[in-house]
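First up is the structure itself, then whatever we jot down about it.
Here the complex is missing a single protein chain, while all its other protein chains stay put.
And now, chain A:
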Amino acid sequence: MKRLLNLQPSRFSRVLLGLLPLALILLVYLVASDLRLAANPDDKLLPSLAQMGDAISRMALEPNRRTGEYIFWVDTFSSLQRLLLGVLIAASLGLVIGLLTGSLPLFGAGFSPLLTILSLIPPLALLPVLFIVFGLGELSKVALIAIGITPFIARDIQRRAQEIPVEQLIKAQTLGANTLQVMIRVLLPQLMPRLLDAVRLSLGAGWLFLIAAEAIASTDGLGYRIFLVRRYMAMDVIIPYVAWITLLAFVLDQLLAWFSRRLYPWHGKGGV
């Protein structure tokens, strides 16, 4: 028998081992839900799968009686639109700021301290300010997401830009490159996969800001819905919504990872 340290799971058992905890959690939930519902059929805390399925099919497959909208899809569309817009703005701003401060020492000296201070402001504390300035519409929610994750992305890209070996920059200059050419052909392409990594890492924070903004002032959105139905203790809606948000987050993350592998096959292959 090999030492535990050296035991490797096979491909198949690796998948199985990964699914095992999930299956266990599901099982525990189902048993607990069954027990509670057996004791009290009106219990709202741990709805059964059938109850949750009913609630979601009501919201996703039937038009709302008052507005005629399919609430689930409207919520999903609104939330994704806000999140993606906010993240896109943050990624663009972060890339430009990070590239400039990371590659041009004069820029870095001018803006790095400011960037550090800005990144320390808790974005949620700014939410009232955003509501006052931009009103309660879409803009303030998108702005919160953008403001919340831009400093993180900018600082990450700045650090990545500084990590690119100086030999490459010297080499480009000995081939005749000027500052702009070095930035566009040497630094920028190498920063793109790192930008995707930074976006993946900041998506969690993005969801946090989105749901917070929607909970406080909104008329639709996944976060809005969860906080709305909380008043009726509608766990049969909340649990599927949370699961749906998790699934969306997972798909976004995997999509970005796939893009990164596909577009930048040289990324993460060690220093050359």
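For the reader, a short list of remarks on this structure follows.
Note that in this section contacts are C-beta pairs under 8 Å (C-beta built on N, C-alpha and C of every residue); 3 or more make two chains touch, one makes a residue touch a chain; residues count from 1.
Throughout what follows, contacts and distances are computed from a predicted model.
Taken from the listed names "Ni,Fe-hydrogenase III large subunit", "NitT/TauT family transport system ATP-binding protein", "Imidazole glycerol phosphate synthase subunit HisH" or "Response regulator", the protein name that UniProt assigns to the chain not shown is "NitT/TauT family transport system ATP-binding protein". Looking at A:Ser92, A:Ser119 or A:Gln168, the residue that reaches the missing chain in the full complex is A:Gln168.
In the complete complex, the residue from A:Pro105, A:Gly137 or A:Pro189 that touches the missing chain is A:Pro189.
The chain not displayed touches chain A at residues 165, 167-168, 170-178, 180-182, 184-186, 189-190, 264-267, 269-272.
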